[in-house]
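Note that this complex is displayed minus one protein chain, with the remaining chains in position.
Moving on, here comes chain A:
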Amino acid sequence: MTISLAPVCDARAPIARANPVAKLTAAVAVSTTALIASDWLTPLLLLAALLAVVPFSGIRIGALARRLRWLWSAALIVVVVNAVFAAEQTGRILIALGPLEISTGALLDATAIGLRVLVAATAGVLGFATTDPTDLADALTQQLRAPARFTLGALAALRLLPLMGAEWRQITSARRARGLEGGWNPARRVRLFVSTMFALLVGAIRRAGRLAAAMDARGFDSEIPRTYAREQRMYAADWAVIAGALLVCATAVAVSAAYGVFTAF
């Protein structure tokens, strides 16, 4: 088990180079629009727009597909569950297996819900897969004036995450050596999981304490306003990313309304 949050894209691509706060704003705008709209056309248009952006993100299609695989499967399950267990089946019956019925109306509603999940997930993955966590922390601090104690603290904690994977394996081996393992007994497995998790947390808290002391010893707790070694700025291109996202959202809603299918909530 290795935990990695490093970006998986070509750093020179236009989207990868955009200011993280601009990307964050754009992703939030698109996701929010998709979640507010409850018809099927708006999220479909938004999804099409997101896929059109992929070539500019610098992410290899294979890597993106791997990251999205689980989310797309989840969206599919959402569609099936909502279609089968819809409150009322309207329109033509498509499938009838005993008590199980799926109608066109229910399928359309379910597809709309699944599409909303997809849009939010894809926007999030596009944003995070093209963003270096350090750049995100810098932009949050410099553009949104988020406190450095929060952003850099989170960044330092992130650096400790991979250590926890290694430590989990060590604790598990150490416990097997003591004669302790879950085996086939589910109750014992759960108990062991909880106690291993506890040992891991104790170690993590101790480590976090030492890291905090080391950061303060290098002046992190001084009252002087910090300077920034890496500058993050909003360039015209970054404003264009935000404007583009808003334009896409407005267009999707307008087209959907023009077709007469737009509904909200």
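Heads up, the rule we're going with is that contacts are C-beta pairs under 8 Å (C-beta built on N, C-alpha and C of every residue); 3 or more make two chains touch, one makes a residue touch a chain; residues count from 1.
Convention: contacts and distances are computed from a predicted model.
One subunit of the complex is not drawn; among "Gas vesicle protein", "ATP-binding cassette domain-containing protein", "Metal-sulfur cluster biosynthetic enzyme" or "Ferredoxin-type protein NapG", its UniProt record names it "ATP-binding cassette domain-containing protein". Here one chain is not drawn; of A:Ala63, A:Val194 or A:Ala214, the residue touching it is A:Ala214. The chain not shown here is touched by just one of A:Thr32, A:Ser73, A:Thr104 or A:Ser195, and that residue is A:Ser195. For the chain missing from the display, the contacting residue among A:Ile59, A:Val119 or A:Leu152 is A:Leu152, taking the whole complex into account. Residues touching the missing chain, restricted to chain A, are 6, 132-134, 152, 155-156, 158-160, 162-163, 167, 170-171, 173-181, 183, 195, 199, 202-203, 207, 210-211, 213-220, 222, 224-231 (touch as defined at the top).
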